[in-house]
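With one protein chain removed, the remaining protein chains of the complex are shown where they sit.
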Amino acid sequence: MAVKGWIEVSDTYCKGCEICISACPQAVIELNMAQLTPKGYHPAHTFKDGCTGCAICAVVCPDAAITVYREITKVNTPVTA
Amino acid sequence: MTTPNLVYERPEAFTDAPTHYCPGCTHGVAHRLVAEVLDEMKVTDRTIGVAPVGCAVFAYNYFDTDFVEAPHGRAPAMATGIKRVLPDRVVFTYQGDGDLASIGMGEIVHAAARGENLTVIFINNANYGMTGGQMAPTTLPGMKTTSSPNGRDVETQGYPIKVSEMLSTLDGVGYCVRRSLHDPKNIRLAKKAIRMAFETQVRGLGFSMVELLSTCPTNWGMTPVNSLKFVEEHMIPAYPLGDYKVSDAIKQIKI
Partner (left out) sequence: MPKELWKGNEAIAEAAVRAGLEAYFGYPITPQTEILEYLSRRLPELGRAFVQAESELGAINMVYGAACTGVRVMSSSSSPGVSLMMEGLSYIAGTEVPAVLVNVMRGGPGLGNIAPAQGDYYQAVRGGGHGDYPRIVLAPASVQEAIDLMVLSFDLAEKYRMITMMILDGSVGQMMEPAEMPAMQEIRRKDFKWATNGAMNRERRILSSIYINPPDEEITNLRLLSRWKEVQNNEVRYKEYFLDDAEIIVVGFGTAGRVALSAVREARAQGIKVGLFRPITVSPFPFEALDQLTGQARAFLVTEMNTGQMLDDVQLAVRGRVPVEFYGRTGGVVPFPDEILNEIQRINTAPIAADSDPRNAWLMRMTAPHSSPLPEGEGAKR
């Protein structure tokens, strides 16, 4: 099963430059045209499921606006003899 | 701070201040990488930054370290003054191409030649950003700027200066590489290079510089995403990425 992740985009920092949108391997980010940041930008947000928490958006973000989380999947403890 | 789920968060070496850079400008990426490296090396507390004149003039607002603000081009001289009296501190300059490769060429060459234990982050975006996109020493042949409106004519306006190639000829230089900030892979390589540059400094292995091919969407008149393509298609061929000088001692460093 695919790893599940999510991002938080800070309104304070995001300038809507769209670099994260073009970099996202899952193509799940877009600008939120329904919202404006205090500086007047449309911030990025995930608009559909599919984020894996790969953090590529954060790697390319020029404004350190993105915090990335990933769901912790339970790892079966291997049974040893 | 950290939660078990956390994959990435804003580096601690950053202050809370949003940057003044234009949307999509890779100055921000370069800043972030420096901050991440300071965090990883746990040296924020003993780092002193030297800001340039140019777009990064306000760099001191963004790093949670002591900072000074140098006259145009003189950051390597100021950094020399600081490092010579405080050799156990980590000192870095952050300079653009007008600052470093034009007005400050004397200061950078001699700081490198003296093998000052400094780290220089050099942003090459092929123009003077702060003053509105004039021709820089790094402007590509044929590239239009506000002071080369018909495109840089090498017959009358000369040729681009390849700083990394030039500085790598100096014996005082320990580490001198060129990286690019145009895609995730190259950003990761850039970060690794910045880490190596700071490691060079803290080990006293000589002058270290990372040249970063960077964008200037506003003055190039492109979207941020198209600017990244411009770097890939036009800047990299003119300014090949690579390790121009990595001294033997630095090659041994494992991080």
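For reference, chains read A and B in written order, and residue numbers begin at 1 within each chain.
Throughout what follows, a contact is a pair of C-beta atoms (placed from the backbone, for glycine too) under 8 Å apart; a residue touches a chain by one contact, two chains touch by 3 or more.
Every value quoted in this text rests on a predicted model; they were computed, and no experiment measured them.
One chain is not depicted; across the entire complex it touches B.
In the complete complex, the hidden chain is touched by one of B:L33, B:A56 or B:A70, namely B:A70. Considering the whole complex, the residue from B:I82, B:L100 or B:V163 that touches the absent chain is B:I82. Of B:V29, B:V57 or B:M196, it is B:V57 that touches the chain left out of the display. Residues of subunit B in touch with the missing chain: 44-48, 50-51, 57, 60-61, 64-71, 74, 77-82, 84-86, 89-90, 106-107, 109-110, 114.
The definition used in the following text is that only the chains that are shown with their structure count from here on.
With centres defined as mean CA coordinates, subunit B is found 27 Å away from subunit A. Against subunit B, the residues of subunit A that register as touching in their complex are 5, 10, 12-13, 15-19, 22-23, 39, 41, 53, 55-56, 58-72.
The part of subunit B that touches subunit A in the complex is made up of residues 3-11, 14, 16, 18-19, 21-29, 31-32, 35, 183-184, 187-188, 217, 223-225, 228.
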